[in-house]
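All protein chains of the complex are present and in place, except for one that has been dropped.
Chain IDs A, B and C follow the sequence of writing; residue 1 opens each chain.
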Amino acid sequence: MSGMFPGFLILSAALFAIGAVGVLVRRNPLVVFMSIELMLNAANLALITYARYTDTMAGQIFALFVIAVAASEVVVGLALITGVYRSGRRLDLDELSEMSE
Amino acid sequence: MMFPAEITQLAAAPWLPLHFVPAANLVGILPILIVGGGAVMVLLADLLVPRRGNLVLPVATAIVLVGALGTAAGQWAVHASNPVVFNGAYAEDRFALFADFVILITALAVVALSPGYLRRRGMEEGEYYILLLASVTGMLVLTGALNLIVVFLGIELLSIPLYVLAGFARDEPLPQEAAMKYLLLGGFASGFLVYGMALIYGETGHTGLVAIHHVLTTTAVSQQFDPMLLAGIALLAVGLSFKVSAAPFHWWTPDVYQGSPALVTTFMSVATKVAAFAVFLRLFSATLAPYRAEWQVPIAVVAIISMVFGNVVALAQTSVKRLLAYSGIAQAGYVMIGLAVGRPDGTEASLYYLAGYAFMNTGAFAVITILSRRGEDCDRYSQLSGLGRRQPVLAGLMAIFMLSLAGFPLTVGFFGKFFLFSAAIHDGQLPLAIWGILTSAVSLFYYLRVILIMFSGMPQTASDEEIQVAGVSVGGAAVAAPESAVAVGVPAGLVVVLAGAGTLVLGIFPALIYTLLQGITVVHG
Amino acid sequence: MTWPILAVLLLVPLGGALLILGLPGSRPRLIRICLIAVTAATLGLSVVMLVYFLAVPGSAASRLSGRANGQSLSQVHSPVTFQFQEQLSWLHTSSSLSQFHPAFNEGNNAFNQAGPPPINFSFHLGVDGLAVWLITLAALLFLVAAVVLSRKEERLKAFAVLMLLSEVGVIGVLTSLDLVLFYFFWEAALIPLYFIMIGWGDERRGRSALKFIIYTVAGSLFMLLAILGVYFITGAQTSVYTFDVPTLIAAQSFVSTTHATTFSLFGHSFPAMNPQDWLFLAFALAFAIKVPLVPFHSWLPDAYTSGKTPFLVFFAGIVSKLGAFGFIRYNLTLFPQASHLFQPLMMGLAVASILYGALAALAQSDVKRTVAYASISHLGFVVLGIFTLNIDGIDGSIIQMVNHGIVIAALFICVGIFEARFATRSLRDLGGLAKTMPVMAGMFLVVALAGLGMPLLNSFVGEFLILLGAFQVSPVWAVVASLGVILACWYMLRMYQGLTQGPLRAPGGPDESSVIAQAVGRFGRIDLGPVELVALVPLVALMVLIGVYPGPIIRYSRFSAAQYSQAVARGTVASPAARQVTTPADGQGRGR
Partner (left out) sequence: MNPTFTLVLAAIVLGLPTAGFLVNALTFGKLPKAVVAWMGPGVVLGSFVAAVVALVAMMSRPPSDRGITIVFWHWLNASVGSGGGVAAQAGLNANFSVRIDPLSVLMMLVITGIGGLIHVYSVGYMDHDRSFNRFFAYMNLFVTSMLVLVMSNTLVFLIIGWAMVAFASYALIAFWYERKSAVVAGRKAFVTQVIGDVGLVLAAFLIFLNLRGPSGRLLHTVNMQTIFDNVGPGAHFHQGLGPVGGGMVTAIGILLFLGAAAKSAQWPLHTWLPDAMEGPTPVSALIHAATMVTAGVYLVARFHPIYQQAPIAASLVAAIGIGTALMAGFIGCTQYDIKRVIAYSTMSQIGLMIFAVGVGAYSAGMFQLVAHACFKALLFLAAGNVIHAINDEQDIRAMGGLSQRMKWTFACFTVGALALSGIPFFAGFFSKEELLSNGLALGPAVPWLWLVGVTVNVLTSFYIFRVVWVAFKGEPRSEAAAHAHEAPPVMLIPVVVLAGLAAVVGFLNIDFAGFAPVTGFTSFLRPVLGVPSHQPSDLVGGLALLAGVVLSLGGVGIVWAVYGKAVISRELVPRRLPWLYQLSYNRCYWDELYDYTLVRPVAALARGVRTILEPDVVDAAVAGVRDAIATLADDFRTFQTGFLKDYALVFFFFALVGLVVLGLRLT
């Protein structure tokens, strides 16, 4: 096991955690979105680390796909956020709680 | 490693522009190609035809779906001896094809319901059909996925159009909320899923399920369980549980089901669940089978929590859509019994249940879509009151779906549960079966209450006290029931009647599907 | 019998239901005629079946195939024999169900070692001396209900269709010889019943219906698990994986009840009772709720009070018998040893039902509730007879089931007649009506007497045999149970006298002519009309006939009672075959 290997993984896990906490604590959908992106990129980091470690290509390709998918998710997400904004509501996720129970 | 040398040596048809892809591979994914290509065609057609009230798009969509269905049927009939294509990335085995059938038929039903529903709700947009087809494409990718990357792609391809569809009624506040919740939570769950996949990949060195299975078989025999790998499995399970809306990862389900247009909910609740369960079953019952002892109990616990939570909370609902959402959580729990059992009979039972679920849940939602009107879906209990008098046939069909969801004989729901419990008992998973039984008993209350509301013919005020169970006054919402019968279009009527007929026929002759299931093969790695 | 009479018996009401479904709802007279014709045809068919059955009792031995512990099961016959057997494959799976792709099926994969057992169930129909009588009773009561059903009933068409579907379900339960088929009918019969219950009746019907259905189904669901348990346990021990009832009954001779459980609770084996005992209890729960036995009866008074008379005729008359039928057909034959183990419990519950029902009946002022609790008390006798496990008790129960069906239907018709005329069923509001409706009072008297077990009326025969059977098991229980007879006399007379005797008391005043005028105004007549006579007279005639000449019923129910008592006797005497079963290899047996 190469020396730097656990380091990258720990970094990846930390990024993932930061992203998750971001999702949990922020109320602005844009920031939440960015946190999700952070989580996905944490996974990308892990994938690439592993790809290096196992000396296979699959992880790198996987990461590319994740980046592409994340991008398309962002497109949809931004459109939705725009929609909410245009309907005259504040960009606050706590406002979006009409349905419950 | 992705493209070994022998693939390039295979002769490709000279007329194929993608000459480096063997024709067999393309034939293997023909349904996907048809639906995916169809989506593009419909996109183009949308530009050409006049916008509102035109039947070209739905008809075209339907043709695409029928074509895919026919192709899938052909593949089933051919029953290729080695169904693996694209070098182990995808399998058109019968397991996948079975799920494809269910998905395509559901999509077809949704398309048949669409023109009328969209017109009533005033959202006749061509994008609707495109998004639908795109989502179906994702589902078809998912059912046969033999590589973690493909699984991820399939899930996202399935989900992203649905995020849009959920918020398709752009001018209403609830769909916006639904779409936002779905998108953010979906992305959140995707993070877990991908991270889990990354861990599995890292610990096994493979993304292909076949290779992963080999590695796991070895480590399981030597009892060298890798905690990172197990953590990856856990995250994978969490991500998939989210997609099948199993508790406690179901939180998006009630809100999204309620907020989305009823027809989207129909599609979401059935097709998504089938596709997600297909990959769930393949991954766990097959690929991760060597680690069954490790994941069985957590999965069983999730199943039990789903059954309990879904059924219990459904009791307190007053909206049929929301009721069906919780019911869907519970049904996911039932299907997970088969998953937790993991043996072939468990897998079969789950598939049988999913097939039946497609009929009954599509039918139930279809009734709701038929009752919808401009600006809202009429799904409050109070709006169903007296339906038995106004529209006895529709109410009768709804009753069949409710009975089926409750698991009564004569309906497909009975044999679904029968096979599931049978598998559980055979595997010695008595607690699963007992929890299934107990929660089924609880579920009777709310399913039968819907029938009671439709048929009892009692004035709403009288039934308030009668049917109230959790302190929720059913009549409290005071939404007036429609006075007159709504018009049921021919395609919509056909869908409901066929769903009802299917529910009954499969409930009386389980062999019709079960013999199909007997021939199933699962490529599992 | 060369033609499939049982299938026809199922198809006639089903076809009738479809026929009526096709009739216009605006023609109530036509619908009613069709309904009566169909139910009458069913009764005719069942009588034909009865005649053929009586001609050759117990001729058809059941077939068996399979091997257990080196011995071919075909050498062993089911102790209970069935006639008119018809069998159609329903679901038949091979033993290797799904193959996980062979190319990848390597290594030491625990997953693929034990393939699932085949699942086989079939449309297997057949009857014995227990079922024939109940089927005939059912057909009769449905005809009576059809007669009682008024042409002016709202949504007549729907009622008629649902009624015929109920008949299909009930006959299905009684004729099925496959556990899955049995459960299928058992539950499916509830659906039309539920629709009738929520559609017709008093304003509390919705609650009553929900309570009934949830209560029954909740109990039945455990039976579903138990059915699967029987399947797998029997299969594991005898390698005969089947839901076929005769085969299972025969196979019980080979099932070792001391063998450790095949169940496990996440790896821990199940403690205390052996699996057979749990299965027995699961079956018993379903049946105890259906009968119902105290304390599982709370659905009954509500359901009986809410229902309309035609519904109650067949609901109280035959549906409650299905529980008792199940006790005999399944509990005694499939779990002989557990039947002996739980005999005190079941007899205790039965006696508790007898006394509790009687006491509760004694305190009611609502006559419908009185009849409801009386029914609990009477059915307590039936269950008491069954769990004497001897020939007299079981025989008495079979007869008493028929008797109770006749009596309770007649009682509900009578009570319904009072309710229709006076719009009340409270003993506080009614009295002395013999003066204004002498014919009714006469009929009601016979019915009430039959209800209290008067000799030369039908119930006496059954109760006598049941008590005789119980006395052989435990004189104390028999003596305590016979207190129920005394209480029955008390509450029946209380009801009969309360309604017909004493000073005239009815809505409309104490004056005879004004009472009559009120009733005529509300109903059209005061004493029995022709339709009501047509419904009541056959029942009353049967009460007398069976009371005076019970010979034929006994002669053929006796045979089945003997078979059942013999089947359950396997629980005490270790048969040679059972002793051979030393260590039934769990894995091998299941492996196939």
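Just so it is clear, contacts are C-beta pairs under 8 Å (C-beta built on N, C-alpha and C of every residue); 3 or more make two chains touch, one makes a residue touch a chain.
Since the structure is predicted, the reported quantities are computational estimates derived from the model, not experimental observations.
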* Which displayed chains the hidden chain touches across the whole complex -> A, B, C
* To do: Based on the whole complex, identify which of B:V297, B:V486 or B:V505 touches the chain you can't see.
  => B:V297
* **Option touching the unshown chain, where C:A40, C:C489, C:A517 or C:V534 are the choices** => C:C489
* Which residue of C:L362, C:V447 or C:L536 touches the chain not shown here -> C:L362
* Of the residues C:G15, C:P118, C:G442 or C:P538, which one touches the chain left out of the display? -> C:G442
* **Among B:F192, B:F401, B:F418 or B:W435, residue touching the chain not depicted** => B:F192
* To do: Extract the touching residues of chain C with respect to the undisplayed chain.
  => 57-59, 61, 77, 79, 81, 211, 215, 294-295, 297-299, 301, 356, 359-360, 362-364, 391-392, 395, 432, 434-435, 438-439, 442, 449, 452, 454-456, 460-461, 464-465, 467-468, 471-472, 475, 478-479, 482-483, 485-487, 489-490, 493-494, 497, 500-504, 548-551, 554-555, 558-559, 562-563, 566
* Structure fact -> Missing-chain contacts on chain A, rising order, are 20, 23-25, 27, 93-94, 96-101
* Pick out the residues on chain B that sit against the missing chain. => 180-181, 184-185, 188-189, 192, 225, 227-228, 230-231, 233-235, 237-238, 242, 248-249, 251-252, 254-255, 293-298, 309, 312-316, 442, 445, 469-471
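In this section, only the chains that are shown with their structure count from here on.
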* Using C-alpha centroids, which chain lies at the maximum separation from chain B? -> C
* Interchain centroid distance [CA atoms averaged], chain A/chain C, Å -> 62
* Between chain B and chain A, distance of the C-alpha-averaged centres to the nearest whole Å -> 25
* What is the distance in Å between the mean C-alpha positions of chain B and chain C? -> 40
* Touching residues on chain A, where the partner in the complex is chain B -> 16, 19-20, 23, 29, 32-33, 36, 39-40, 42-43, 46-47, 49-50, 53-54, 56-59, 61-62, 65-66, 69, 72-73, 76-77, 79-81, 83-84, 87, 89, 93, 96-101
* Asked: Once bound in the complex, which stretches of chain B touch chain C?
  -> 82, 93, 210, 213-214, 217-218, 221, 285-286, 289-290, 292, 297, 342-345, 347-348, 388, 392, 399, 403, 408-410, 414, 417-419, 421-423, 425-426, 428, 430-431, 433-434, 437, 440-441, 444-445, 448-449, 451-452, 455-458, 462-463, 466-467, 509-511, 514-515, 517-525
* What residues of chain B sit close enough to touch chain A in their complex? -> 1-2, 148-149, 152-153, 156, 160, 163-164, 167, 170-171, 173-174, 176-181, 183-184, 187-188, 190-192, 194-195, 197-199, 201-202, 205-208, 254-255, 258-259, 316
